[in-house]
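Every protein chain but one is kept in place in this view of the complex.
Each chain carries a letter (A, B and C) given by its place in the written order, and its residues are counted from 1.
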Amino acid sequence: MSLFEVKNLTKIYGSGFITKTHAAALDNFSMLIEGQTPQITTIAGESGSGKTTLANLVLGFLSPTTGEILYRGKNIWKMSRSERFTFRREVQAIFQDPYGTYNPFYRVDTVFNTVIGKFKLAHSRAEARKITENALEVVGLRPNEILGKFPHQLSGGQRQRIMIARAFLLKPRLIVADEPVSMIDASLQGRILDIFQQIKADFNISFLYITHDLSTAYQISDDIFVLYRGSVMERGDIDGIIQNPQHPYTQLLINSIPVPDPDIRWEGRLKSSTAGKPQTISDTGCKFASRCPHVMPRCVEKLPPEYQVAQNQFAACYLYDSVGDGMKAKT
Amino acid sequence: MAATTATSTETVEVEPKPQGRISGIIRYWLGNWKLSLGTGMIVVLLGFSVIGSLQTDFKKTRVGSSPFSVPPSAEYPLGTDNVGRDMYALMVHGIHPSLKIGLIAGILGTVIGTVLGLVAGYSGGLVDTVISTFADIVLTIPSLMILVVLASYLRSTTIELTAIIIAVFAWAGPTRLIRSQALSLRERPFVPLAKLSGQGDFEIAIRQILPNLLPYIMAGFVGSVSGAILASVGIQLLGLGPLLTPNLGMVLNSAFTGAALFRGMWWWWGPPAVALIVLFVGLFLISIALDEFANPRLRGEAK
Amino acid sequence: MNLQYLLKRVGLFLLTIWVASTLNFLIPRLSPGDPVGAILGAMQAQGATIANSAEIIEAFRARFGLDEPVYVQYVKYLWSLAHLDLGYSIAHFPSTVTDIISNSIPYTLGLLSVTTVLTFVIGIFAGALLVWQATPRAAKTLITIFLMLAPVPYYLLAMILVFFFSFTLGIFPNSGITSPGRIPGEGFDINYFLDIVYHSILPALSIMIAGIGGWVLGMRGMMVTVLGEDYLTLAEAKGLKNRRIFLRYALRNAMLPQFTALAITLGYVVSGSVIVELLFSFPGMGYQLFRAISSNDFPVIQGITFFLVLSIATAILGIDLIYPLLDPRITYNRK
Partner (left out) sequence: MIDKSQPVLKVEDLQVFYWSKRGPIRAVDGVSFTIKRNERFGFIGESGCGKTTTMMAVLRLIKPPGKIENGRVILDGQDVLKMEKEELRLTRWSKIALVPQGAMNSLNPIMRITDQIEDTIMTHDVGATREQARARILSLLDMVELPERVARMYPHELSGGMKQRACIAMATALEPQLIIADEPTSALDVVVQKAVMQTLIGVQERLGSSLILIGHDMGLTAQVLDRIGVMYAGKLVEVGEVQDIYKRPLHPYTQALIGSLPSLKEKKKGGGIPGLPPFLLNPPAGCVFHPRCQHAMDVCRQKVPVLREHRPNQLAACHLYEESNVPI
């Protein structure tokens, strides 16, 4: 049985009383995390791509409009009490804001004591203290420098590492990391990402890494889903997609990333696509059609299916339909 | 820009400065002149009333217990009114009942307001719409008007009944205040974290949201106490409310109906006016200090 | 204008009126027995003389429909309210409540509209200047004194003002609306009008002095927030003149939330002015209310109360409808 599976997940927000326009924040999304060997899966996308909606759905904070989320084969919305308890413990998260996740009223110790109490992880205070210290050491913090402090007395990097320690303490099988380093200084990002890789390997924990930053994704993850306006544009093996993107959107995205090398400067000038009138999204065709340099008439008519463009790489784009067999469209 | 400079100095601050919560509160209280002055004013007033009432016969507050309309003298330190009541006795026995009205109405209003505000703000949706609409309506209807109608039908009332009638309208302000804060606290990232830690909605509301509301609840409480006293004196000036038990509103009312101003009897209307001003200013100082505590931005610009 | 916003505001207005009138209907029925009996009983107990009591009882029975079920009474009551039929005064039968209100309303409205607007404007500027860096120290001190007057109730201030300006210095009259025996001349009599203004100065001052502090306080809080906004720093970087930054960038933004507060405060200004009118024997609605209370004239008490709720709710509705014109974000933001 797979650890985590998402099937045809769609989320449509609100139903306006007077205004009746609603676009899907997430549209027919499917994904599978086997769980035998730990893996880091990246969900990449810009603002409005639906990646945060996906995180909230996966964590059970939002209910899907259609589709289902299976944890250990069981729909998370149809779980018994004890199954839900296990789900809560085994699927954990790390959020973007390493300050806001702390309740300013409490010392950081409370973060650990709450989970220890709720999930009965220790039988005594001493044991609780011991496992807390152990978790802090795993993420490279010295417990006596951390415990007893209020969150504002710690640095951003320390706070985020405490969050990892907290998640780790629960011995989860899956950690949803929602933009965990985007508010961390560049010189510390690397260390946080190292910890991810280390606990993935040492403790068999899989990650769902949600980010807008493809360079950090490339550093740590195994596979990737590229989202645009709620739909998957391209998915598959990270190396293939970063080095050899096939979908025009992925290509645009990767070409826009500024490379930290003065010898490789941007080529070509981007016209401001946002300057024009608000884009009308075609509700039938490809969501990227209005910005796509290769747009064809059928792109706006019908949603393109996924075509296999490499061994473990799929792109939802008609460009790879030319030969009929997607496999051959590989460049 | 301005925000970055603020955070940049903040993130640099990694030096530990551990301190106890209680001792921190006491230090803040003493270090803040508004808080200490405000509390001091209330304590002095209450002390005057309590100590005075212990050594002054309650009978002196009765009509005809003393000569009429005597200016202050050694025997009658604050003089007497036009029906022979000792003003000093009236004052010492009258201050704490007025405070009592404020406290009862304030506590009721704050408790109800906190519960409703927390429920509305945290649950949102229909519950929020119903509660906040109702609070808006109650805020729109001038409470003094309804109090007048209610009190005019009830006529002779007691201190406690007056307090309860006032409390019927005292919850709406705190409800709105607490609701808006709970609404924004609900969106803070520590709420989803608490969910992941296995806390249920009720537990999150009580253990995560409520502690952060404390300064607002305290400021709201002080505001309610002062509002309740204001309202009680107001309806008494109109000739309603508890006129039998000595209290500041009743003394002021009798001074007013007895034309104390016109007759130049400053010792009659002066003392209750001064006591009320001390009371209101004291409560006001405490409430703005608590407000500044809740919104740190207000602190920097105080001078 | 956004339809949803409009519907919501008008809905709240109607709901407020309905709740207030229902309270007015329910409160007399909380006392045991027949409301008319309760009224007359209470009056007799206090020794008030009741002329025409038989007629009054008859008129009341017809109006309330007391023999009919409660829900019929309730519907009848709402129906007559909708026609602004507030019934008869007991003390001044057969005058109607509407007559009494329409005689006194110009005074109250005149006093309140002028004082509220002035208080608001002065308070807003003073509050904004209090936290503005370039304000002279002396001005700041003066404003702080007004701030400290915020908690002092209207009626105490009124007493103090009367004591000093009327009894001690004799500059202003202590009561009434005109000098004794003064009668208006033909057409618009400017001197008569000025006499009214002269008599209104102390009541107006007591409302204003006590009210300014509240605005200063609210404005100070918003100003501090706005002064920390990035657009203020940018305005300064743009090399704009100080005065323009203050008016267009800081004050304009900081005063927006004050309009909502103005709506709520209106309610409190009205109830506060009741007592001020009473203290100055100013023949507005508050004074009428006091007279009705002393003579147990319940229909007048309820009528005035209802009328004040109605006018306050209307004022609030007006402010809510103007608000989107002042803040462009309101109209467009909501989807």
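The rule is short, and it goes like this: a contact is a pair of C-beta atoms (placed from the backbone, for glycine too) under 8 Å apart; a residue touches a chain by one contact, two chains touch by 3 or more.
This is a predicted model, so every value here is computed, not measured.
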Residue in contact with the excluded chain [from C:I57, C:I122, C:L256 or C:L310]: C:L256
Selected residue (touches chain absent from view) among C:L86, C:L202, C:A235 or C:I293: C:A235
Options A:D185, A:D202 or A:E301, residue touching the unrepresented chain: A:D185
Residue of A:I242, A:C286, A:C299 or A:A316 in touch with the missing chain, whole complex considered: A:I242
Which residue of C:H83, C:R137 or C:R329 touches the chain not shown here: C:R329
Residues in chain C touching the chain absent from view: 229-231, 233-241, 244, 248-249, 252-253, 256, 326-329, 332-333
Residue ranges of chain A at the interface with the undisplayed chain: 46-47, 155, 157-158, 185-191, 193-194, 212-216, 218-219, 242, 252-254, 256-263, 265-266, 269-277
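In this text, only the chains that are shown with their structure count from here on.
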Chain pair whose interface holds the most contacting C-beta pairs: B-C
Remotest chain, chain A as reference, centres from CA atoms: C
Centroid spacing, where centroids are CA-atom means, of chain A and chain C in whole angstrom: 56
Distance from the mean Cα position of chain B to that of chain A, given in whole angstrom: 50
For chain B paired with chain C, centre-to-centre distance based on mean C-alpha positions, whole Å: 22
Touching two or more other chains - residue numbers and ranges from chain C: none
Residues of chain B defined as touching chain C within the complex: 1-3, 133, 136-137, 139-146, 148-150, 152-153, 155, 226, 230, 233-234, 237-240, 252, 256, 261-262, 264, 266, 269, 273, 276-277, 280-281, 283-284, 288, 291, 295, 297-298, 300-301
In the complex with chain A, residue positions of chain B that touch it: 10-11, 13-18, 188-190, 192-199, 208, 211-212
Interface residues, chain A side, partner chain B - complex: 59, 61, 85, 88-89, 92-93, 95-97, 100-106, 111, 114-115, 118-119, 148-149, 152-156, 158
